[in-house]
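Only a single protein chain was left out; the remaining protein chains are all shown in position.
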Amino acid sequence: MQSTAQTCETVSDRLSGLVLKRPLGLAWVGGLAIAFTLLLLLNVAVGWLLMNGVGIWGINQPVAWGFAIVNFVWWIGIGHAGTFISAILLLLHQHWRTSINRFTEAMTLFAVACAGIFPLLHLGRPWVFYFLVPYPDTMRLWPQWRSPLVWDVFAVSTYFTVSLVYWYIGLVPDLATMRDRAKQRWIKIVYGIGALGWRGSAKHWARYEMAYLLLAGLATPLVLSVHSVVSFDFAVAVLPGWHSTIFPPYFVAGAIFSGFAMVLTLLIPVRAAYGLKDIITERHLDLAAKVMLATGLMVALGYASEHWMAWYSDESNEEFVALNRMFGPYWPVWWTTMTCNILIPQALWWRSVRINPVLLFCISILVNVGMWAERYMIVVVSLHRDFLPSSWGKFHGTIWDWSTFIGTIGLFFTLLFLFVRLLPMIPIAEMRKQTVEDEAK
Amino acid sequence: MNTPQPHTPAAVQPREEDEFAPGAAEWPEDFSRRRFLQIMAASLALAGGGACTRLPHGEILPYLRQPESLVPGKPLYFATSMNFGGTAQGLLVRSNEGRPTKIEGNPDHPGSLGRSSVHAQAELLSLYDPARSHTPMKLGHPETWEGWLGEALPRIAHWKEREGAGVRLLIQRIGSPTMRAQLAQFLAKYPKARLHFHDAAFPESPMPARVHHDRVQVVLSLDAELFGHGAAHLSAALAFAKSRLSEEQPGRLYAVECTPTLTGAMADHRRTLAPSALVKYAQALADAVAGRAQPSDEWSAALIRDLQKNPGRSVVVAGHFQPLSVHQAARALNEALGNIGKTIDYTPAAAAELAPATLGELVTAMNHGEVDSLLILGGNPVYDTPADLSFAAALAKIPFSAHHGVYENETAQLCRWHLPESHFLEAWSDAQTLDGAESIGQPLIDPLYPSRSAHELLAMLLEQVPTTGYEIIRAAWQKRHPADDFESFWRKTLHDGVAANAAPAVPAAARESSPNAETPALAGLELILRPDAHILDGRYAENAWLQELPKPFTQLTWENAALISPQTAKALRLEHGKLAELRYRGRTLRAPVWILPGQAENCVTIHLGYGRSRAGTVGTGLGSNAFALQTSDALWGGGGLEVHSLGERHTFATTQSQQYMEGRDPVRLVTPGKTSVATESESTPSLYPAWKYDGPAWGMVIDLSACIGCSACTIACQAENNIPVVGREQVLRRREMHWIRVDRYFDGDAAAPRFLHQPVPCMHCENAPCELVCPVGATVHDHEGLNVMVYNRCVGTRYCSNNCPYKVRRFNFLKYNDTDSPTLKLMRNPNVTVRMRGVMEKCTYCLQRISAARITAEKEQRPIRDGEVVPACAQACPADAIIFGDINDKASRVTALRKSPRHYSLLDDLNTRPRTTYLARLRNPNPEIG
Partner (left out) sequence: MNALALHGLIAEFDEPGPLLEATRQAYAAGYRRLDAYTPFHVEGVAEALGMRNTGVPIITLICGITGGLAGYGMQYYAAAIHYPLNVGGRPLHSWPAFVPITFELTILFAALGTVIGMLLLNGLPRHNHPVFETPFFEVRNQSHFYLCIESRDPLFDRDGTQDFLLQQKPAHVWEVPA
């Protein structure tokens, strides 16, 4: 039985060591190289886009929204898991969250950053994006408050700001630790600036914990509102397949569903690579998988109610949309969605599957694919055949659509690779407390 | 995409060899043409006043003396007229600061009655087309008119001593009396010279006739195109709409045809027959009416009874492309029904006094070396003549050949000389309607390039003074209209656009010579050749507006196709959108297959005018050249066609992929006596109180009974609102920009479908879904309830388009407007913004015209009168199907029409409360047929 001081020392040393002591390693360098290459692809795609206009994408009449919106919704959704874990589970006193919340919050930030790119790029005239923001204007012009897109601007920017602040505040004591443990002076200075002169004063801790708790309380309704607002982009429209009251809850569930899928996609390799199996344990995988199963079932309920309403409402347009999704020109999208989002996750009923990293990894990948397909189904497949048969059309993503999408994946992973080597991916201070309490038991 | 190679006669090649003669190194290159234009920009810009932005250099010259009646910013209107297939279309052209910017019909002109056709509208683009010929060419090298004279004058001397032996003139249909006079003089001066007519789009009818649609109750069309391009389609459409809508006795239309036409689409009863069968059917009808035989079936019996019920008030019209026998049958029917002199007059052939010879005779003479000088006035015989004549080869034998035309086309390329022709808006001319009403064509702008009109060229050849178009025309008119006060008569005619004393045309016996022989009944399929609805025989191939204008029934743009009926296609195992090879009398042609309901069985229709090898930057190399299958003995097709699928896929640039209404009812139909077509959801309640408009509240009613689906509205809108063309590749991506489109649906079974047209502009909904979702308020309602677009506020989210149930919004996905070509800058309507890349646009109800009317009304301190505001679409519409006005004004026409039982609004259950509403299509079927 070692003293608290010794325990704290070992924890601090080990976790800060992940950044300060551990050599970079070939896997990390290689991974970063690949991710960065994809990031460069994004630069090319965006450059070409700004030169020529959104016409380089496949969008047309009637399908005026394509990949940009699909990717936007997909990325935002992924972000939700981070906030869910760090805020909602904190309020629910789920202590297992401690070891993964820093990492998932980072994931949230990077996902939202990727998402944020698309609403800007998809504008016909991106250089006047600021028209969507209220600012003093000599022509007395304002945004049009009734438009869900303006709601988006506020929701997404708020979400990003709050997530960033929440994440940073969580980092401050750990940055102090890094500051004090770093050897080279310049590293001390860099971390020192981030640490804001934190010295662990008990009074500071008291206010800090209170503020952290309040932020969690604020982030919880926020995260629920963000994807509801995103769903309004569709629910507010008159388009059959969009015009539906089920969207907000069904989008939020879908968001957390896809978010946890991404969490597993990332954590499983990371815990293996950095030997953190004792910190990110089987229990974590098991619980994350359970959340995935639960939210997945909610999503299934969403699909079911959509098709039920289409039949029950006896509204010919709605019926048509449902049938067109299943058997229309885009039938593979619907079947992919159902297979990946409903069928496959049922395997998670078995604990043996939930704690099997390899299987779990594959399932999480498939869920990511399925959720992308779902958004494609909602955006494109609803648009391509609306009210007047004369204006029916088709949509196909061009090479530029794909480059932009893959490019953002590159951006996401570049940020992630840098994060795991520059900041403590596991909250040190919280882990100290955690370990001490566990040993006390 | 995959466009079949255009058919090029062997002799077209030589020009490519001397390509690299000094000074000609790169002349066909697009680039050097551009530079040439840029050099010219300065002079053009000065000619065009301030409207031309970004002058290269050169000072701005203010007016020293203000030109009379020219107030900068205030458009002027001039009456002029256009020769269209030998008949006059009276036009009224808007001129902004000396630039013609819009072509309208002239209300005082009997030929147009203020309406205009797609072609008249599109001529504006032709005028400013950068690809027009800019200078005389000799063997492909730039030359001057002086150079031409230097070579022509000795020739003329030579002609005189040989009395014009070996001199031939090849011309198209002539509408100009003065031109006819000049040609007569030419023949007088050179007695041995011969005149040849060739016009692939407007063939001389075997029995020229004039129909008085205003007096007709029942029409039987034997493959006649009453409403499509042609002699008097504008007045015909209007007259038919009137009779169809008459309360007491709605008119009725029967159509028997080989391939779908706009006429057939309007018919109450339509029957399709292969050409050979149609010939027999016409004969059978004539026999039945004469009592020599029994009607072949119940349908025909009912038809005959209906005709006989209306003696002297019915008419049987045979199509231009039908052989003489059909016309004779039609004439027999009209005689039996006592229609001649009442509803139809048979007229003499045009310009019979010139004793024109045919193209065939010319080619024979050329091949026998009897021709040493050939002057081609307009037209493009190297391209648009039957393949068996191989005109190009014959032309190569001619020592002195000259082509006079607006474009430097295939023919110009093979002639020794090419002489640029002035566009009709640049030159003085005159024209005549079928009724003989004469009108003057006065220029709106100085020639943009060193060009001459045909009159001027002929005067040159006749060694006449005066030589300027103005003097020629005026002198000719003075001769033809000897008035004691000619000056005032002349001025009045210029002002009105039509001569007061119209010479009545004399009905006469039919001319029995027939250019279209009977179609010999051979085994296999029958080929049907027709001019394209929009680019005709290829003369408009370079006109991007017409190229991008969706064609009737197929909505096809930028190309043609082999049209085949569903059953025939199935029998031949042909698939829609697969390339096929057409074998006809030893000649072959590759064309994509289009399966078209309503096409006659065992027939393949392919439209002429495509596969041009030298049609400028826009028209070259599109579609497949059907002239490759044309033979001089049967110009409009015949039996003995074989079709084999090549299996190669072809993607069609069509603007409408769905042909049926899918059980929804965008187009509603009624028969006389039916009460209402409005559904109960017409008056859906709303949570919000309706907005009040104390001023005018603009609205539009579109009468589907009148609409003939000619698309004149689309082109008129394009011209008025500076709407860009996007090109074939962008149409393939479904990005066309037309603000008002004409939707087309097939109704009923594919064997005998009903064709429905529906023009769809912006609905200007009271509860506009588009406005609600725009994040920046770039589309909002104005004080008169218009749904307006604020281009410079639009950020281009395209959300409005997604939320528009009618999908009438158009987006600039790329930079579509050509802001570089200087001539196109002159064409723009200065009152309409030229949209940039990345902004949404749509129908504005021609806001600029509304404001103009408002300003005038305010100046005169009176309310805006009903009918004072006319949007471009309504103004062009030949059938008066589009009515615009103030729905707050109890007395206005729209208010009245909105009370009609036929009135309904599109997708009313969405409660968008559209300002644009429809009147259901009224059918008047024969009760005996049902």
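Letters are used for the chains, namely A and B, taken in the order the chains are written, and counting of residues starts over at 1 for each.
Quick note on the criterion: contacts are C-beta pairs under 8 Å (C-beta built on N, C-alpha and C of every residue); 3 or more make two chains touch, one makes a residue touch a chain.
Remember, predicted model here, so these are calculated numbers, not experimental data.
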item: Chains shown that the absent chain touches, full complex; value: A, B
item: From A:43, A:94 or A:201, residue that would touch the chain that is not displayed; value: A:201
item: Residue among A:8, A:128, A:187 or A:409 touching the omitted chain; value: A:8
item: Among B:541, B:661 or B:772, residue touching the chain not depicted; value: B:772
item: Hidden partner interface residues of chain B, rising order; value: 688-691, 765-772, 774, 777, 780-782, 913
item: Positions on chain A where the hidden chain makes contact; value: 3-6, 8-9, 12, 134, 140-146, 150-151, 154-155, 158, 161-162, 165-166, 169, 173, 177, 180-181, 196-211, 214-215, 218-219, 221-222, 225, 229, 232, 428-430, 432-433, 436
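Keep this in mind: only the chains that are shown with their structure count from here on.
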item: Residue ranges of chain B touching chain A (in the complex, touch as defined); value: 656-658, 660-664, 666, 730, 733-736, 741, 743-745, 758, 760, 769, 772-777, 793-799, 801-803, 805-807, 809-815, 836-840, 906-907, 910
item: Parts of chain A lying in touch with chain B, wherever the complex brings them together; value: 52-56, 58-62, 64-65, 122-125, 128-129, 131-132, 141-144, 146-150, 153, 233, 236-239, 316, 320, 383, 386-394
